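Removed from the display is one protein chain of the complex; every other protein chain stays in position.
So that you can tell them apart, the chains are marked A and B in the order they are listed, and the count of residues begins at 1 in each.
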Amino acid sequence: MNGLSVGHAQSAGDDERTRSLLLHVEIDRLNADYAAALDERRFDDWPSFFLEDGQYVVQARENYDRGLPLALMALESRGMIKDRVYGVTQTIYHRPYYTRHVVGPARVLAAQEGEGGLVRAQANYAVFRTRPGDASEVYNVGRYLDEIVRTAEGLKFRSRRCVYDSETVLNSLIYPI
Amino acid sequence: MNGLSVGHAQSAGDDERTRSLLLHVEIDRLNADYAAALDERRFDDWPSFFLEDGQYVVQARENYDRGLPLALMALESRGMIKDRVYGVTQTIYHRPYYTRHVVGPARVLAAQEGEGGLVRAQANYAVFRTRPGDASEVYNVGRYLDEIVRTAEGLKFRSRRCVYDSETVLNSLIYPI
Partner (left out) sequence: MNGLSVGHAQSAGDDERTRSLLLHVEIDRLNADYAAALDERRFDDWPSFFLEDGQYVVQARENYDRGLPLALMALESRGMIKDRVYGVTQTIYHRPYYTRHVVGPARVLAAQEGEGGLVRAQANYAVFRTRPGDASEVYNVGRYLDEIVRTAEGLKFRSRRCVYDSETVLNSLIYPI
């Protein structure tokens, strides 16, 4: 447990460890903010989590594991993401439901320092669905595979890929994962 | 990734970021301690998570979102919370079950520094229920909306509001969320 020890000597290794752990917390916080925006139905906030040319992809695990490009949804820019918000809130007919995202702790796979630096991270998620009058149920589980960039406005997704385990039920996927 | 850099110059912004991230971890730890007390059925420990005049509220999302005061349960002090423990463990007839709380990373919405300072935070939760002889099942999902005060005995809830997504099943709600 070679933690932070301010005031006496501290090795560069401790410093590096501290930076890395704090970055994990920062990604956890980003995931919590993202989940809250969706679960509170603040859909207009959703595009702001992405870079202008950010990507949002929802893909079955089988396709991802085989390297197949086939995806349930692939939005290639913030503009397309905004269009999706419009569809979800204005035009797509669907039976309404609530979502609840419970996200596990993040793994940081690679990290560049400073503004503009890229962080590659992933986290497991479970999304629960509650339809009016029904019990809550497991809806979609999988993992986020993320490319995150540090900007002047905070961390933004260059790419968020939601790789889900089950191929069923998803004809009814309306709200973002 | 402008983390902590002890020994050379560090901006006030880095310092602020570090403080904020550590506070998130501290709230996660509080949530883990709270979940463990309930899931391990240490119900007598439950009131100690609250201030003397602390509130515990369990409320359907629909009522919360509409600003309605109607709640499934509203305990207005540690005394009432202790009474509830007595009811759960001594007087209320119910079929027993285990609970398991899996809580997502916390979001800190506002934070005052120092002892007596108030922290407003939230976190998504999923509670699973296991009845003897049955499989585990999704029981209650939602989010905690918390007002937390730093005291000499650690962080305490001035208010914990459990806002759940589904209105069904809950006639059977016995143990705390």
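We adopt the following convention: a residue touches a chain if its C-beta (ideal position, glycine included) is under 8 Å from a C-beta of that chain, and two chains touch if they have at least 3 such contacts.
Keep in mind the model is a prediction, meaning the values are calculated, not measured.
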Among listed residues B:128, B:144 or B:175, the absent chain is touched only by B:128
Missing-chain contact among B:39, B:62 or B:83 belongs to B:39
Residue-wise, where is subunit A in contact with the chain that is not depicted?
1-7, 17-18, 21-22, 24-25, 28, 61, 102-107, 122-126, 138, 140-143, 165-169
Considering the whole complex, not just the chains shown, which residues of subunit B touch the missing one?
4, 6, 10, 15, 18-20, 22-23, 25-26, 28-29, 31-33, 35-36, 39, 98, 100-105, 111-114, 117, 119, 126, 128, 130, 133-138, 150
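In this section, only the chains that are shown with their structure count from here on.
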Subunit A turns onto subunit B (C-alpha superposition, degrees, nearest 5) by 120
Provide the C-alpha centroid distance between subunit A and subunit B, rounded to the nearest whole angstrom.
23
